[in-house]
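One protein chain is absent from this view; the other protein chains keep their places.
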Amino acid sequence: MSEQLLNVAGLGKRFGGFVALDCVDLAVKSGERVGLIGPNGSGKSTLVNCLCGTLVNETGSVTFDGRKIDGLIAHQRTRLGIARSFQLPRPFLSLSVAENLRVPLLYTVDARPGRHRMTSAELHDRCLELLRLVGLEEKAHERPVDLTQVEMRKLELARAMAAEPKLLIADEAMAGLSQSEVTDIVALLIRLNERGITVILIEHIMRAVMSFSQRLVVLVSGRKIADGLPEEVIRDPEVERAYLGQ
Amino acid sequence: MRSLPFLIVSLVVAAIIFMIARTFANDYVFFAGYTVLQFVVLATAWNILGGYTGYVNFGTAAFFALGAYTTVFFHKAYPLPIPVLIVIAAMVSGLVGLGMGYLTLRLRGSFFAIATLALAVVLQTLIVNWDFVGGSRGAYIIRPREVAILGSYIQYLFLIMLLLSVAAIATARTIERSRLGYGFATIRDDELAAEAAGVPTLKLKLIATMISGAFMGMAGAPFPYYIGYLEPASAFGLPYAVNSIAMPMIGGTMSWIGPVIGALLLGTIQQIATVTISSAVNLLLVGVLLVAFVIIAPNGIMGLLKRGRRKT
Partner (left out) sequence: MLVSYDLVLNALIAGILLGGFYAAVTVGISISFGILDIVNIAHPAFIILGSYIAYIVNAQFGLDPILTSIIVLPIFYLLGAVIYQVYYLSFEKRGQDPLRGLAFFFGLLFITEVLLILVFGVDYRYVSAFYIDKTFHYGVVDIPMRMLIPCLISLLMLAILQIFLSRTFMGRAIMAVAQDQLALRLMAADPVRIKRVAFAISIATAAMAGAFLIVIQPVEPSIGREYIGRVFAICVLGGLGSLPGTLIAAMLLGIAESFTATFYGPSWAPAVSFGILLLTLAFRPAGILGR
């Protein structure tokens, strides 16, 4: 299916006098794999925050799955099917690793109309299944504070996946991972995509971005400067100047 | 242990406590015990909001006094039996908690905390200016001398507070183990991430504020009959706020056991200190213990116990 899942029109966000996002347009088709790159401070995370409802944009509008979601708060958007992982992991420290995944299951998946409430056993199994996908199964009963940075990023990603989203936004989920781990995560995301989940990947690791994306979007200083096929975008002179050629 | 068996066990324990208390020839046990149990309810109620969700309520006295003055109001207008008053107090306090929460819970936790202080003062000013319930002069409540079956009235009050304690503890424990408890914990840990995970944080915070406020009001409802004379300065007194914060923080805020331990410990110490030394020193003690525990043992006694267990 290639109908439009996400349509961002003229999105703008300022912090006081500073313009973080300037009239950003973005259209994502259902099932697409979009890569989003840009230098630090270009507004990538701000864009994610606006899409997810964590921040409120001043101008522009966002349409998701056929309905305008402006005005909906974060948890409502998550229930509609947008999930994100945070750039700096934000685990629930007083819960165990497995319990961290239970939360989106209880509050997002279970809360969707037409779903029956999962039993305790079903929840437990689903948590373990998700942990297995990211390779954290052994740490199920540990506290997040005992995890390594890398493991926390995986937990972050698993928690976003637990919400069974239609659109998954992975915000620099692979920072600090080894080569093989990066390959694993990319493979994981592609598998999720094959199951029908649309993915927006925000990353600095070019190898991952290039191997993953069907389409590449470049954000510089709050403005979108390129949007197209990855091979073409990286050869765009403006992109080279702003981001790649240092 | 599931919730229903726990409730039954608690009721049995309560019955035993009551029976033991009756073996004492002196009614003083009931007077002192009432105060300690009142703290158990207040501390547990406070913890449902403060400990579980991390939103500090400095206005315990406001909800407590609301319950007490509801009783005074009905006593003067149309006397009702205490259990009915408790239910009404629960509704009044719960609604006020809901209203205040709706106004302020969308802001940061520190703003909410300040707003709770504001609420206490606003309510106190309203009561002080309301002559029907006695205003600043206070109100006298004549306590009936005896009650059928039990005998002295204070035993009746003690029993009520005992049952309220069981109710509060059972509620706290049920919440802790439920879906709601997970939601509360995520609000405490990282509200932003909680929202992103689908937790309706405002709704949950409102629920916590309502339940917490309701129980505080319920604790206040029998108070006028206990004390005989109610005036705003003592009803809205700071000791209620300090104690309801100190007890959970000293006992441990993560589970229902903490406030109970804190209340029993601190409540008993205070009873002894008030009688042997002075009530001012007793309050000083609470303040010092609060600060000391907050600095040294942030997870309270329960936290210390857990740390000890993990090392062995």
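As written, the chains take the letters A and B, and residue 1 is the first residue of each chain.
Everything that follows uses one rule, which is that a residue touches a chain if its C-beta (ideal position, glycine included) is under 8 Å from a C-beta of that chain, and two chains touch if they have at least 3 such contacts.
What you see is a predicted model, and the numbers here were worked out from it, not measured in a lab.
Although it is left out of the displayed model, the omitted chain contacts the following shown chains in the full complex: B. Per the touch definition above, the residue from B:72, B:119 or B:235 contacting the chain not shown is B:119. Among B:103, B:192 or B:275, only B:103 touches the chain that is left out of the view. Residues of chain B that touch the chain left out of view are 50, 54, 56, 58, 100, 103-104, 107, 109-111, 113-115, 117-119, 121-122, 124-126, 128-129, 136, 188, 238, 241-242, 245-246, 249, 253, 280-281, 283-284, 286-288, 290-291, 294-295, 298.
By definition in this document, only the chains that are shown with their structure count from here on.
A straight line joining the Cα centres of chain A and chain B is 43 Å long. Residues of chain B touching chain A in their complex: 179, 182-183, 185-186, 188-190, 192-201, 254. Taken together, the chain A residues at the contact with chain B in this complex read 52-54, 73-75, 78-79, 83-84, 86, 90-95, 99, 102-104, 106-108, 111, 159, 162-163.
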